[in-house]
Structures are given as structure tokens and as C-alpha cells.
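This is the structure I want to talk about, given as C-alpha cells.
The complex is shown incomplete by one protein chain, all other protein chains being positioned as in the whole.
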Amino acid sequence: MNVGQQIINGLVLGHSFALVAIGWTVLLGVARLVNFAHGQMYMLGAFVTWAAIAEFGLPYALAIPFTMLVGIAVGFLMQRVMLQLTLKQDLVSIMIVTLGFGHVLHGVAALVFGSTGQILDTPFSTRNVYWNDLWFTWQDVAIVVVTILVFVALKLVLDRTRLGRLARMVAEDPQLALLAGIDVRKVYFGVFAFQGAAVALAGAMIGPRTPILTSMGFDEVIMTFVVVVLGGIGSVWGSYIAGISLGLFTAFFGALVSPAYTTPAAFLVLIAVLVLRPGGLAAKPGGGH
Amino acid sequence: MSARVLEIADLTVRYGGNRVLAVDGLSLGAGEVVGVVGANGAGKSTLVNATLGWSRGKPVVSGRVLLDGKDVSALPTPRRVAEGLLLIPEGKLIFGTMTVEENLAEGATDPGPDRRAYSAEDVYSLFPRLKERGGHLGSQLSGGERQMLGIGRALRLAPKALLLDEPSIGLAPKLVSTVLHTVRELCRDGLSVLLVEQNVKAAIAVVDRMILLERGRIVLEGTAGEMRDNPRIAEAYLGTQQA
Amino acid sequence: MTVVADMQCGSVAARTTPPILGVEELGVRYGALEALAGVSWQVEPGQILGIIGPNGAGKSTCYDAVTNLVVRSGRVVLDGEDVTKVPAHALASRGLRRAFQQNAFFDHLTVLENMVAVLQDDWGTSFPGCIFRPLAERRRAADARAAAAAQLARMRVEPRFHDRYPTEIPYGTQRMLSIALAHGGGAKVLMLDEPAAGLGGEDMRALVELLGALRDDGLSIVVIEHHMDLIMSVADRIVVLDQGRMLAEGTPAEIQANDAVLDAYLGRSE
Partner (left out) sequence: MNIGLQVAMLAVLAVAGYFLPALFGGSGAVYSAFVLIAIFAVMSYGLDLIVSDLGEVSLAHPVFFAAGAYATGIISVRLGLGPIATLVASIGVAMLLAGVVGLITLRLREFVFSLVTYAVSVVALTLAENWAFLGGSDGLTGIPLFKLDLGVASYRAVTDKDLWPVAYVMLLGVLWIVRAFRRSRLGKAAMTVHLNPRLATMSGIDPQRTRLMVFLVSAPITAAAGWLYAYQRAYISADVLSPYFLILMLTAVVIVGRGLLFAPLIGVALILAQEKFMSFGGYVDRIILGTALILTLSFLPGGLYEAVRALIARLGPAGAKQDTQIEEGATECR
């Protein structure tokens, strides 16, 4: 095994996990919402980028913002349908509804893009870098750079701006936020739009690494879940660190044990965390209000 | 009496099939402090929450709320806040995950000439203690500091009328008096306050008028002087045997 | 300040009877906040103990501590047995039951179904029994409904409300239903949390009557209450809490004459 190569793979993979997860981190942290359609939105992001380049002939640099706009539209539509459930904080129903959305998105994508796989080529993905016995593509470099930029920008916005402050107020206590004069609905819409844009960006950036299929998206949700839980729900830096760690773990697990079982392995890590630290996520004994 | 800043008419609140509040009329003049007292379950919190159209439960509210003559009863809570109707709820009244400075960062946007928008500096000069604690998280504050921060946060939003729900809970007696007297001071600048309070003695020292709620209805209303010696006030808390 | 109870008020018999429920040095901390400290009291068989105190005094926390719903220090002894480590759900079968401050029901069940649900220990049928002996189960279910109806009637919940949902019935009846559900099929000690909140007139009288009748049946009752009319007229002894500590303990007459208590309620003179 080439340790250096696995570290590079792990870092690229880790940044990918972090970028896919970032929208969810904010969604869960601010709005306490879970979106099971996240994986399908990722899939859609990859396919819209592919269509924008291959069908409409847009350059990659324009295909990305276009994809993000589609992501925002999908996020906005979902939130519009679920608004009453969101305001009631009916988390369980919201969850199932998003599962339904994932199913619908899968159907729509299969209908529009067909069920055969595609290769999403970008100017970066076809250019390799060889350095001694190490190998990576410029796309990998772009993923790392974009992920870091997105995380830094998000952290700055949440900590330093009025928008971020409003989001944090709603995150802590939406009812009290109402009394502070905040239109909580707008914040929810904003958060869903961000999630849509971020995961679409992830699709556009990470899609080129592997062949894309309309049936993908399930592993992404699980990896995202592991990242968000390991990082501490709602924590931006936590997600970043957890993403990188999970990436390295996955790369080495794949190289040393079996590439087919990386998702179960990541899940076992999650279970271990849940069992060792049940207080972090578990409801209080006896329920309560 | 001075102009009416807040008027409440025919306000009823129901939970399920049960009416828990029925207030026919209650008004608050400019610069006036009105105390609301009553036993637990009498509907004090329900009254102030319903005035904002706000609740942590699922009540059905009907009735009219007029702020400076303008009917705000159809507006959602944040819009009422924007109009200058502020509530500091009982219990959790500040954002614990944010610093004192951040809690005070949100000011009124364009309150107009007739409303005083307090700057963060104004709040600090009112409560010097908060300035010392500026970088601390809300969750690290003591009960008294939270109460001050709650009031400060409300003042930043340029209130016309301020509804305070049980500010004295869990506070040491000296702090209760400090907080309430500051509230009294604010009214010199034209602020109107509806003060829900269980600590009758502390409340009576700062209010102009007082109302007694029993089972969701106003059963007694009068000036602070009239109410001070009224046996029904003591009764509401200590029972009829207490003379 | 703690006012030590005047022991002469208790009868000789009361003093020699072992308490049915005793708590010793209960304490609860939430992070840095000491919500409850050094609280000790006991109830004797067939007595009503009132717990009073201003808002935020720690009364409900005290109940949570007794029933093991929060992490706490101290000791709880029920009918001579140390139940400090017994999990909350195992207390009911030992005879300790409680109500909650808000009306606590199973909202989507009718009043009668609510009552049947808490009588399952005595009147329920096991799952295999329901599968293989449907006729026996049917008879038992009918008996359960009859028992539930009788229990509701005893708790002043009239039959005309039995097929309604709890949120549809009058408020006073809801409070009675809360007590009935808490009491379930029977208890040695029943802990009520502000049963009279929001009640008045007729409802209040019915409540006083009910508490008296339950006591006469030998039940021991602990009542958190704000309504002094009620507490003074029904309680045998009263514990006053303030800021998580014991402020006073004694008979109703003693408590009413206690300056510290007056201060806590009406505000301190400075």
C-alpha cells in the first residue's frame, strides 16, 4: 500500500464528504430539519451540471452557478410544500416527506436523464498531476480548495454577519426569535435554499470523480449523517474535521480491508459513537417535554 | 389620563374546548406601569402572550389589540414586534448560545421619530453590569443579569409598550427592586409597561395601577394606593383565613 | 431560615406511626444551578401534606426528584422500603403515583380509554391471550371498561364525558381526570401538582371534597398548590419551599402565622 497516495485519497475524499455535508449541517443546526432527499439533490446537481455542459454547451464555470440555482429552486419548492410541518416542528413527518421527495427526484432524473450512467468531464477532471509515485487530478485540487472556501465563508457569515446572527437565534429558540421580531419563516426558506445550493455545488464538484448514475445518493446521505453526528450537530468546524477524518478512515479501510464495505464500516463507527456517547444524541430518559 | 398606547378588547384564549382567558378591556397609557397580579393559573402569562399572538402551546386566540390606535391583532408576532409591541417572556428570555453583545446587536429598523431606539451603549449605561459581561455567553449569566439583558434586548427594538412576564422569578430581593425601579425610570422617557408580577409588594412600589386576574378574568382594578390595602390581593395569595 | 415544626401539634399516634413516604436531604443540580437542596419531609398514612412556595421555588423539581425523573442526591423511603434507586416506572406498582402540573392525558384516546390504559396492570390481557383466547379477552375488556367507568365516577368524572376526548371536556373535569389517571388502579401515596390551578367555585369545592374522600379511604396525598384556600382547608401539614430550600414546615395555622412565609409570598419589606 502506498501510504502517501492513501493520505491524498483520504484528504480529497474527506473534503468531498465535508462539502456534501455542509448544507445538512446548517439545515440541522439552524432549522432542526433533516432532509433525506439530500442524496438525490446531490445526484441532481451532478446531472444538471452534466446536462449544462454536454447538452447546452455551457462552460464548467457557468454550469456550476446554473446548477446551484436549480438546487436553490428545489430547496425552495420543498420548503414551500413542507412549510406548515416546519412551523409545527413536526420533525418525523418532515423526514418522511423528504424521503418522498428523494423518491420523486430519482424518478424525475431517471425520466429526464435516462437510467444509464454518464461521465461528467470538466477541464480539471481530465488533467492529471503526477508527483513521484503520487497521483491526483486538478479536479481533486479544486474540490479541496472550494470546500475550504465554502467552510471559511460559512463560518464568517454565521459568526460575523447579521444574517448569521439571525440564523443562530432561530437555531437556539425559534419561539424566542419571533419575540425578537424575526420572521422565522424567511430564515427557514433561506436555510433550505442554502442547503439546496451547497449540495448542488457538491454534485457539480464531486460528480466528475466517478461515473454518475441517477440511482446514486443513498451512500451520500449516510456519509453525511456520520459526518454531522461525529462533528457535533450544527457545528461547522466539527463537520469539517469529521469529514476529513472520515475520508482518511474510508481511504485506509478501502485499501487495507475492502473498498466494498466502506459504508458499513463508517456506519459501525457511528454506532460505536452512539453507544459510547449516548448522551450526545439520545432523548432524555422518560421522554419529557 | 394620557393617551392610550395599548388597548386590549374582548381578548379570549381557548385551549381545546376550554376558555382560559376572557379580558373585556384593558388599556395602558403613555408612560404608565400597570401591574397584573393573580394566583397561578389565573391567566397572567396567557394574557401577555396572547397580546403578542405568541405561545409555546397551541391556543385559539380572538379579540382586538390596538397599539397607538392601530389594530395589530391580525399581524403575526414579528410584525407586532416591529410595530413596537415587545414581550419579555417568563423563563427563557435571552439567547444563551450568544454573547451579551450579540444579544444586544439586533436593533429596530426604522422605528420612526416617535419611538426611542436605545443603542447598545444606552443599555450599558442603564445596566453597567452588562457592559462588564459583554463577551460572556447568555447561558453564563446570573438570573439578574439575564433579566437586565432581556430588558436591554427589548429596548434595542424601540418599544412603545413593553410586557414583562414575572421578572422577579428566582431573583434575590435586592435585584428585584433594582430591576423594577429601572423599569419605572424607563417610563419617564414615555415607555409604557404591563408588568406581570407575583411579588406583590415589590410590584406595588413601582406601578401606577394594578389589576387582579382570577380564572382568566379581571376581577379587580385600581390605583396602586387603592390596591395596597385591599384584602383581596392578600387573599388571592394566602387564602381567606388570612386577615 | 428554617422554622422547626412544633411537634406538639402532631398527635401521639401520628408520631409513632411510621411514615408512608419519607424523603431525606433531596438535592438536584442543573449545571451550576442548585435547584433543590436539603429538602426532607414525610407523609404519614392517611395524611395530606401540602407543599407550597413561590414560583420557581423548586416544587415540581422536588416531585421529579422523588419519582426519579431527574438525577438527584438524597434518599426516598416508601412504606419502609428504600426506593431511592428504583426506576420511575417501577414506583407505580409499589404504590407511589403522581400527576403532572399541566393536564396530562393521552390526548388521542377518549376519557374512558385513558382510564382503561392506566388500569392495564390489573385489567389488561397479554398479547398471546388476545390472539388465542379472544372471548376471554373480550369479557376482560368489558370488565376493564366497567372498572374504569367506576373509577372515573369515583373521581367525579361524570359518565357523559367518558366517550369524549380529554381536550373536549370542561376544565374542572380535566383536572379530575388528571387525578384519576395519576391514581390509576390504586396507590399508597398520590402526589398531585397544582390540582386547583385555574379552578374556582364549584370545581374547587368538588376538588376539596374529593381530596378529603380519598384521604378518608386511607390514601396519603402530597399536594403542591398555590391556592391557599385549598391547601389551608385540606392539608394536615405544610412544607414551604423557597429558592430550592425548606423555608418552613408545620400545621396550616403555624404556616399562616409565619413571617418568613408571608415575606416569600408578598415580597419582603426592606
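Of note:
Going in written order, the chains are labelled A, B and C, and every chain counts its residues from 1.
The rule is simple: a contact is a pair of C-beta atoms (placed from the backbone, for glycine too) under 8 Å apart; a residue touches a chain by one contact, two chains touch by 3 or more.
All values reported here derive from a predicted model rather than from experimental measurement.
When the whole complex is considered, the residue among C:A37, C:A104 or C:A260 that touches the unshown chain is C:A104. Here the missing chain is touched by one residue of A:I7, A:A54, A:A110 or A:L213, and it is A:A110.
Only one residue in the set C:A37, C:A141 or C:A260 touches the chain that does not appear here, and it is C:A141. Residue A:L270 is the one among A:L13, A:V70, A:L120 or A:L270 that touches the chain not shown. Within chain C, the residues in touch with the undisplayed chain are 67, 69, 87-93, 97-98, 100, 104-109, 116-118, 120-121, 124-127, 129-131, 134-135, 137-138, 141, 161, 164, 168-172, 181-182, 184, 203. Although one chain is not displayed, its contacts with chain A can still be listed: residues 34, 36, 81-82, 84-85, 90-93, 95-97, 99-104, 106-108, 110-111, 218-219, 221-222, 225, 260-261, 263-264, 267, 270-271, 274-275, 278, 281-283, 285-289.
We adopt the following convention: only the chains that are shown with their structure count from here on.
Chain B has its Cα centroid nearest to the centroid of all protein Cα atoms in the structure. Centre-to-centre separation between chain A and chain B, using Cα means, comes to 43 Å. Note on chain placement: the centre of chain A and the centre of chain C lie 50 Å apart, centres being C-alpha means.
In the complex of the two chains, the chain B residues touching chain C come out as 15-18, 20, 39-43, 166, 169-170, 173-174, 176-177, 198-203, 214-216, 234, 237-242. Those residues of chain A that touch chain B in the complex are listed here as 162, 165-166, 168-169, 171-173, 175-176, 178-184.
Across the complex, chain C meets chain B through its residues 54-56, 166-171, 174, 194, 196-200, 226-229, 231-232, 243, 256, 262, 265-270.
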